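Missing here is one protein chain; the remaining ones are kept as they sit in the complex.
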Amino acid sequence: MGWFGLLKPFTKRCYLSESDATIIRFAKVSYQYPHSERFALQNVDFSIRQGEFIGVIGPTGAGKTTLCLALNGIVPQFYGGRFFGHVTVAGQDSVETPVRNLARSVGEVFEDPETQLIATSVENEVAFPLENLGYAREVIKERVAWALRAVGLLGLEKKHPGSLSGGQKQRLAIAAAIAVRPKVLVLDEPTSQLDSLGACEVLETLVALNQNHGVTILMVSHSVERIAALASRVFLLLDGNLVTQGTPREVFGQSDLLARAGLRLPETMEVFRHLALRGQFAGPLPITVFEGQAALRNWRLKQSDLSSQPPATGHSDNSEPWIDLHQVSFRYPDGTQALKGLDLQVRQGDYLLLAGQNGAGKTTLVKVLLNLVRAQAGKVMVAGEDIRSVPVSTLARKIGYVGQNPDTQIFTASVGEEVAFALRTLGMDKSEIEQRVKPGLEEVGLGELIDRHPFSLPKGDRARVVIAAVLALQPEVIVFDEPTIGQDYAGARKILDLTKKLHRSGKTVIVITHHLYLMREYAQRMVVLNDGAVAMDGSLRDVLAVGESLGRFGLEPPEAVLLAESVRREGQSCPILPGELANHLVPPDSRTA
Amino acid sequence: MEDRQQVPMGDERKVVSTGGLAIDGAPLSYIVILAAVVTALAFIPFSVVIFAGGSFPLSQAVLSLIGWILGPVAGAIASAIGTLVGVIVAPHTARVWIVSIYGAAMISFAAGTMGGKGKRRGWWILVAAISLLSLAGYVGMAILANGAPVISVALGAFLDWSAVLLFILPTRLLVVRWIGSQNVAKLAAGLFLGIWITYGIGHVCQSVIYYWIQNWPAEVWLTIAPIIPVEMMVRCVAGTIIGTGVITGMRKIGLVRPAEAVY
Partner (left out) sequence: MAFMDRTVQTSFIRDLDFRTKLVWMAAIMTISLLWNAPLLQLGLFGIVLVLSLVARISGRYLTMVLGFMAPFTVFLIVMHGLFNTVQVQRLMGGAELTWLLRFPADWAVIGGRGATLEGLLYGANVALKSVTLLLVLPLVVLTTDVDEMLAGLIQMRVPYVVAFILSSTIRFFPLLFSEAQGIIDAQRLRGLAIEKMNFLKRARIYAGTAVPLILSALMKSQQLEIALYSKAFSISPQRSNYHEIKFQPRDAIVIAWGVGTLAVVLYLYMQFGIGQFTGIW
């Protein structure tokens, strides 16, 4: 049922308790980290009532994480620094109450599933905070079962956390956080590293906790659509200031403010904003796709052929494929059949979006393509050559790979050295290397950081160091594996703009991502993998136009597509961008064709 | 975006920082992570062990570094537990598991005591005493019980006696000074020499036990004489590469420096 089923019944956000019980109070809170001149939080002031579901949005560096850590006392007790004002959670002051005691009232879930899971098994992870607080064994047993049932992980008690999927890991983190039955659950980007299905599992759990158990939730997220659908109130942070708060409609209605913050509107709202500006829509703007679909009842789409509009395929279909996978099958030693007779061709100059849920075979496909693993059946040809006899290092000069985790692709002590690494493997001499390093870094906007240690840079910059280093080999094809994960909207666009630049310079680009909404201005072609084979392959427009049916592949189509789908008739082209959709929508009383 | 820094309106609070969870001044999280590193590297074979076949794992090249980063107590704990987990996961990779763990702990402990300050200034004496006793037992058994010629034993145990000697002499202070230097060449030299010394101490502490168990005859001493230093050079080179990269990286990234660290 996935994401869409989640949204449908969530039509009314109500507090479980109608009382005025304030559970969290932030009173003129300012905070300065040690050795920092800037304030990470500035005069933040708000109250949260029991049972609310608060969404927190803001660009990177706005203070969202600091806000989360202030709720359980880690700011300032762990970091030190200067703290002003009062934070009271469930009647406890966060500066005077030890963090250990605050942990009874506030559960925290962090972005990275790996570093917050500490135990050797699922049940031990949930038991851990209870042991730390001295609960009796019988109580621990009961709470472990309760928490695992609440998050849907019953039956997996003995599993090692490392063997769980991303969504399961985050649900386990939630289970550990709620085991002490806290009044408040704070989640800092809990779904940013997950695919759509994993995110959906986590969000369903949160909704259930909020609605069925009355847990107050504060969730930071870059996904404005999810915040719009789930939150009872939204906080917008900018440069440490709480610049606005209110219902999702109130906050997202301030489009100028959001634009200044580098944030986007929920896509449905974006569509209706366009319509409102044209005078075609009056009244409160729908903010969820279901509200949007309801508002578009009796609307229709203009007859228009959008097939020639970008993104269209930019190459001749008659050109020889540069990458040709024919009936490729691969099975892992544990018996998992990851690829089953897969056929895929990529031509020079393609910009391909490769999508599919976890387990569909994307990672294995890339490993086979890079010759990191050998397919047991089928043929893989690159530039007309069977890659079976080509060493990985040689193939890397044709196909560059930028992995999801930049930290496993950084090997040297300076940014310049990182780029020079690949140039050295090409056999260049010192002077030639020196001439090529700086321009290579300038291409990705890192020219000034040549002597910096890569690990001293923020994550987004580390990713760009890796891109520069891979590009040094001047590969014909570049594969980007989940390049937008963990990035805010502006950061994601920066990286994708770089891919566009590469594509325009003649490179073939393959991007693997589940953030389909981001790719509409970049990719020309979309391939969906499912169960080890290609399930769909066509222009991005044609594949996205399938709409809600993409859900069966674990994919979340952009809201503009879902809205278009609700009004589209058979044979009509499908607008896929918010502005494009707004241009093609015809109100019920209009006589235009 | 304009700078929106404001004057705080709330009362300034008295913040008592708990700091981090620590053992002997080393963050607990560092100890956990480095123990896990030792275990993970235990499964990456680095070189062929010429004497008696097999290979030695990459973890052996980082045990001294762990002592220099975490200090003697925390370093010994991290190395011992990392080795223990390696032995739990793959019991067949340890010769005598308890001796492997003891050796790993001694290497890190010895490394950590080299930079002892204040009350810990004399901790190196404990290490020196243990290693001297071990050396005496080792060569004593060989010469007195097994009739091995003194010259053969001297050559075969070159790593052991040279390490103990260099540890007792002020060379260990020179090593600490070099490791603390910002000059990369000195850092590398300090690491190389320091690994020879600390691994040698760990080696002699283990060897006295292994020798008691396996009791190799006199002739073997001459066989191992050229082999062990060669293996040790490989370890020193590997450890120097790793140590130089890690220490310069930790400085440049600005990672928290444990209280007892020597770098």
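The letters A and B name the chains in turn, as written, and every chain counts its residues from 1.
One rule holds for everything that comes next: a residue touches a chain if its C-beta (ideal position, glycine included) is under 8 Å from a C-beta of that chain, and two chains touch if they have at least 3 such contacts.
This structure is a prediction, so every number in the text was calculated from the model and none was measured.
Trainee: Hey, which of A:27, A:133 or A:490 is the one touching the hidden chain?
Mentor: A:133
Trainee: In the complete assembly, which of A:159, A:340 or A:438 touches the absent chain?
Mentor: Among A:159, A:340 or A:438, only A:159 touches the chain that is not shown.
Trainee: In the complete assembly, which of A:23, A:74, A:90 or A:511 touches the absent chain?
Mentor: Candidates A:23, A:74, A:90 or A:511; residue touching the omitted chain: A:74.
Trainee: Check each of B:16, B:33 or B:126 against the chain that is not shown and name the one that touches it.
Mentor: B:33
Trainee: State which residues belonging to chain A touch the missing partner chain.
Mentor: Residues of chain A in contact with the hidden chain: 69, 72, 74, 78, 99-100, 103-104, 107-108, 110, 112, 114-121, 123-124, 127-137, 140-141, 144, 158-163, 176-177, 180, 370, 372, 391-394, 396-397, 400-401, 403, 405, 407-411, 421-422, 425-426, 455, 469-470, 473.
Trainee: List every residue of chain B that touches the chain not included in the displayed model.
Mentor: Interface with the chain not displayed, on the chain B side: 20-21, 23, 27-37, 39-41, 43-44, 46-47, 52-54, 58, 61-62, 77-78, 81-82, 84-85, 87-92, 94-98, 145-147, 213-220, 234, 237-239, 241-242, 245-246, 249-250, 253, 255-256.
Heads up, the rule we're going with is that only the chains that are shown with their structure count from here on.
Trainee: Could you please state the distance in Å, as a whole number, between where the Cα atoms of chain A are centred and where those of chain B are centred?
Mentor: Those two chain centres are 42 Å apart.
Trainee: Considering only the defined contacts, which chain B positions touch chain A in the complex?
Mentor: Going through chain B, the ones touching chain A are 1, 3-6, 8-20, 245, 248-249, 252-254.
Trainee: Flag every residue of chain A that touches chain B in the complex, lowest number first.
Mentor: Checking each residue of chain A against chain B gives 27-30, 38-39, 42-43, 76-86, 95, 98-99, 238-241, 260, 413, 452-453, 455-456.
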